[in-house]
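Here the complex is missing one protein chain, while the rest keep their positions.
After this line comes chain A, so read on.
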Amino acid sequence: MIINSRFFNRSELIGFLSLVLLLVVILPLCLDIFRLNLVAKYLTYAFVAIGLVMCWGYGGILSLGQGVFFGLGGYCMAMFLKLEASSVANTKIQSTPGIPDFMDWNQITALPMFWKPFNSLTLTIIAIFVVPALLAFIIGAAMFKRRVGGVYFAIITQAIAAIATILIIGQQGYTGGINGMTDLRTLLGWDIRTDSAKFILYFFEVACLFACIITAQFIRLTKLGRILVAMREQEDRVRFSGYSVANFKIFAFCAAAIFAAIGGAMFTLQIGFMSPSFVGIVPSIEMVIYTAVGGRSSIFGAVYGALLVNFAKTSLSESFPELWLFGLGGLFIAVVLFFPNGLSGIWRDHVQRHVDRLIASFSSKAKKDWVVKSAADGAPAE
């Protein structure tokens, strides 16, 4: 088994196991399919948050453009599903059958070149990984090689998020414009809108999430992860020790982009549409909020942060729409001012000690019982 005490330390093991218990057992048993689907939606942001922990928490690179990568993954998936939904038979009322409906509305008569690869699921899955990684590589290489970092990097990625939204909305004929890609129905003939499909997709997503968590943990434990943390603390020293700081940063940024894109693709599958409102500046910053609330240097914290903030968002904006922005803003200020390490920091600094003492007292009591019992049995006590 990959999970041993060297791979996760004890508190991480507790975090991992409780997450498994929560996502695989408790939530599917307690929630109806509608709520479970909501959880699935929240979890898509957990992918982004894990990526942000890697590049922001470990590497010290704050990207405010994760929505772009989320959107790229989501749009890749949506393009595949859209093409499947607009078969010639389904779209025979259009003036050009066989192309997505929004292209028909925008007087485009043939499928554009860059849509062609998305007829194949294999190519789509490859694109979900390669396209965001490529974009992240270009941005990262151009910026980190010239030692642009910190604040400037954040502002430029933010500008890229703005560019992406304007581009998607402006190029209506190719992207579906502000409405995005809607009316996605089947995945290889399997209807993704049914309850059973949503149930299966939820478990598929959870499996992917754990795969991402383990990958991220693996990266963290290798020398690579240690160099990332060293870079965050003392970038110049790492550089003077002969490491290529830029390449490590590019790697972290690309990995974060891929995680975000996987989340985006999952989002499209779960929710059945993709639109520019998940790409721009506001969603990108909200993704940073989940990470900060959960704890920027803890993978599990980030997952819990994504779940909790989104849950609060849904329940607050359902019942008190005015309060939600006050709550979110206040939460954000409070996290930055008082708990810079987020929920996982609170756990580590204030709760864990008590839990440890509790476990210790239980185990010592159990041991004493065993000693008493074995003495009574006549066996030699340890």
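The working rule: a residue touches a chain if its C-beta (ideal position, glycine included) is under 8 Å from a C-beta of that chain, and two chains touch if they have at least 3 such contacts; residues count from 1.
Following the convention adopted for this analysis, contacts and distances are computed from a predicted model.
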Undisplayed chain, where the name is taken from the UniProt record, one of "Urea ABC transporter permease subunit UrtB", "CheY-P-specific phosphatase CheC", "Protein translocase subunit SecD" or "Peptidase M16": "Urea ABC transporter permease subunit UrtB"
Sole contact to the chain not displayed, among A:Gln158, A:Thr175, A:Ser275 or A:Ser344: A:Gln158
Chain not shown: contacting residue from A:Ile99, A:Met274, A:Val288 or A:Val309: A:Val288
Listed residues A:Ala110, A:Ala207 or A:Ile333, member touching the removed chain: A:Ile333
For chain A, the residues touching the chain missing from this view: 62, 142-143, 146-148, 150-152, 154-156, 158-160, 162-163, 166-167, 169-170, 281-282, 285, 288-289, 292, 322, 325-326, 328-333, 335-337, 340
